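Quick one: the structure is below, questions incoming.
Up next, subunit A:
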Amino acid sequence: MITGLHLENLAIRRGERLLFAGLCLDLGAGEALALTGANGAGKTSLLRAIAGLILPHEGWVRFVGARGDLEPEDARSSGIHLLGHQDGLKSAGTAWDELLFQVRWTGGTEASARAACRLLDLERLLELEVRKLSAGQRRRLALARLVASPRSLWLLDEPMAPLDSERRHLFGHLMGEHLASGGMIIAAVHDPLPIPVRRLDLVFS
Partner candidate 1 sequence: MSGLWILFRRELGQTWGRGGGPVLALTFFACVATLLPLAVGASPARLASVAPGAAWLALALASLLSLERLFERDFEDGTLDLLALGPAPLEAVALAKGLAQWLANGAPLALLAPVVAVALGAGLSLVPMIFTSALIGGLGLSFTGGIGAALSLGSRRGGVLIAVIVLPLFAPPVIFGAGVIDAYASGLDWRPALSFLSAYSLAALALGPLAMAAACRNALS
Partner candidate 2 sequence: MSMTSLDYGKYAIFIWPALAVTAAVLAWMVADSLLRARYWQKKVQVLEAARAQPGEKPAP
């Protein structure tokens, strides 16, 4: 269970370009952070660096749990949800099979998956093949994974993009609940989030 995230003097380089450097940030339980900035400013790279997929050029990503510092490996294998542009759903599989695998792999159970489907009004779609779903429906299926598997740090890359306004309200409510239960959210966004957030603007270096 991650209760705090600390970025110390973080710098990320993509090939030849240094995206940003000297980034320091502390995020506590119940806090949300909105990442804004032009495309290519490094929002996605920052999320992937926190998730451990990208090795930072300089600096550290430190996770803190209830009993002090956490090993990054342990924190990432049980405490992080990363929702990128691609949702990892196999288009040939049925929605339920894909969701069930993703939920079980990230620590949830069949029961929590069913509950998440009810919450996100997905029951009617479960037997459909993923390729038949619209972009909004696929995104809701991915969000069901976040709800079904209890992980404290949500790293979201433009989560609202394919959702219509009514679903955005619902997701805003879910994010509020996650923060209330001590979770943390870092979301790369273009339009403002429906929850109280701190802002971090990544300037194009």
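Selection criteria: all candidates are chains of the complex that A comes from, given by their letters.
By definition in this document, a contact is a pair of C-beta atoms (placed from the backbone, for glycine too) under 8 Å apart; a residue touches a chain by one contact, two chains touch by 3 or more; residues count from 1.
Predicted model, so just to flag it, every value in this text is computed and none were measured.
Set subunit A beside the options 1 or 2, and in this complex the one it touches turns out to be 1.
Every residue of subunit A that touches candidate 1 in the complex is listed here, in rising order: 48, 51-55, 73, 76-78, 80-82, 84-93, 101-102, 104-107.
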